[in-house]
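Left out: one protein chain. Kept in place: all the others.
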Amino acid sequence: MKLDHEKLQEYGKFLLTIKLFPYFDIAHYILMCLVVREDIHLYQTSIPNFHKRHPLACYMSSMLLCFGGPMVTHFLLGEPILDDFKTHQNLLIASVVWYLVFFSPFDLFYKVVKFLPVKMVLSACKELQRTRKIYDGVLHGLHLYPNSYVIIVAAGAMKGAGASFLTIIERFNRGLFLPNTGEFLHPSFATKGSILAAVLFTLERSKLIEVHKNLLFLCVAGFMMYVKLMSLFLKSFDPFIPFENLTAAVFFGGIMDALRRAKKSSKASTAPADDKKVTDVDSKKTN
Amino acid sequence: MKLDHEKLQEYGKFLLTIKLFPYFDIAHYILMCLVVREDIHLYQTSIPNFHKRHPLACYMSSMLLCFGGPMVTHFLLGEPILDDFKTHQNLLIASVVWYLVFFSPFDLFYKVVKFLPVKMVLSACKELQRTRKIYDGVLHGLHLYPNSYVIIVAAGAMKGAGASFLTIIERFNRGLFLPNTGEFLHPSFATKGSILAAVLFTLERSKLIEVHKNLLFLCVAGFMMYVKLMSLFLKSFDPFIPFENLTAAVFFGGIMDALRRAKKSSKASTAPADDKKVTDVDSKKTN
Partner (left out) sequence: MKLDHEKLQEYGKFLLTIKLFPYFDIAHYILMCLVVREDIHLYQTSIPNFHKRHPLACYMSSMLLCFGGPMVTHFLLGEPILDDFKTHQNLLIASVVWYLVFFSPFDLFYKVVKFLPVKMVLSACKELQRTRKIYDGVLHGLHLYPNSYVIIVAAGAMKGAGASFLTIIERFNRGLFLPNTGEFLHPSFATKGSILAAVLFTLERSKLIEVHKNLLFLCVAGFMMYVKLMSLFLKSFDPFIPFENLTAAVFFGGIMDALRRAKKSSKASTAPADDKKVTDVDSKKTN
């Protein structure tokens, strides 16, 4: 048993120190360009060959998602938001990836990366890269504001999931405006998971929970990968939903509403039919 | 008479040095959460129980308004916009207030703070807090740019009224998009009052008007409170409107328009009826 624990720590250390630069970053860029391409397919069918007519808008949208997380963090921490373009390698690679995703001959690259086993590997890589970005963001936040947990968590979570908050700008850049799509209104798993991961890393780094950082990293990265892979098979797989429902029931009036409805319906059962109808409509609405 | 003057200065000094931290800030947070809650009631009736379905969006919107003023100032001055979350007390208190406003049992808290005398006290406290924020913003601007009056006034005014400029983001965050609601298009009294207060404080601090800072603070805070309290009783009470109309008449062509209309109508009185109608429609439009 002791051995297993050590082995897990070693796996964690491996994931925490493995060089991300070319391969894991590429996986991230591929999936982000895919997001843009599929968003165009979904919402901008009225303009055929959108990516051929507006390659610049397409390119800028893709780059915004590729580098969005760190940019949002820089913005929140008052740093130059272009800071990550100091070196050219990442931008160059992302540009090549963008070109391949949108304009490869016979759409070969697109078809390959859409092939499920390939997409699974890419998604796993991307989630590892995300977890590392969150970890780096937490370290960066700790460095700047050692005791400000809120800022540390925000820096970590936004570095991991900031891109989803830029979707509105990215879409607007492509001439698409969808209100009612704020990230806080319908938070994706990536956002919620990033926030949780940032909280856990912050707690560990501040010695508020006692767990080895390697082990924690392994668990968080494993969890992120697991959920991502599951969501490739099952539509809208989100392990947070039961907890959210519980929270809603306990803190946000769910139980009170249920009690009120129960009381109303018990009254209604002795009341005339008209009242009952209203109650029914009411209970449907509150569900 | 001398005594009275000293007494007023003392009152001003009291207002200028009283510790705002728990109580006055709480008043501000309560009123900001009320703004969000009432905006939901007004525009998002199509989603019943919005705050129970989207507590996160609701929370973020409320926090944005609670801390919006300083965030806008930080943004304009190139400082980290999360800077005010360095300590956790304020965020914690604002979160508790948010919870109470939206989810207190039997909506008791909401009903209490909506009760007019309570709301009057809260509004008075909030206006004092606003005036202090403007004063602090002016001092902060002076510290960074000692001779740049435009920046100093902007720093002060935005610290006091920046939240109203964030309404667009706050609403978008809740899935609501109302164009035609820009703050500069229909400036509220809070914005105009904050700008005036920032100008006065800047003039006093730069020794361009000779008045004691305590006395000036007392006058400005008193004026802000008076207008706020009046606007609770009278819908759209705004003491700036006569001055605006005067400015519009003198500088923005109001007098020229009136003369032109007068000339036209004197012509029209001798002209056939058809012309007159057109003139009438025209004059209605320009009013």
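Observations on the structure shown:
Note that the chains are named A and B in the order they appear, and that numbering of residues resets to 1 at the start of each chain.
Operating definition for what follows: a contact is a pair of C-beta atoms (placed from the backbone, for glycine too) under 8 Å apart; a residue touches a chain by one contact, two chains touch by 3 or more.
None of the values given here were measured: they were computed from a predicted structure.
Note that of B:11, B:75, B:99 or B:226, the residue touching the chain absent from this view is B:75. The chain omitted from view is touched by exactly one of B:11, B:149 or B:223, namely B:149. Of the candidate positions A:16, A:60, A:93 or A:118, contact with the hidden chain is made by A:60.
Residues of chain B that touch the chain left out of view are 75-79, 145, 147-151, 154, 168, 179-182, 184-185, 187, 248, 251-254, 256-257, 285-286.
Although one chain is not drawn, its touching partners on chain A can still be listed: residues 48-49, 51-52, 54-57, 60, 74, 78-83, 85-88, 91, 99, 103, 105, 172-177.
FYI, only the chains that are shown with their structure count from here on.
Taking the mean of the C-alpha atoms as each chain's centre, chain A and chain B sit 36 Å apart.
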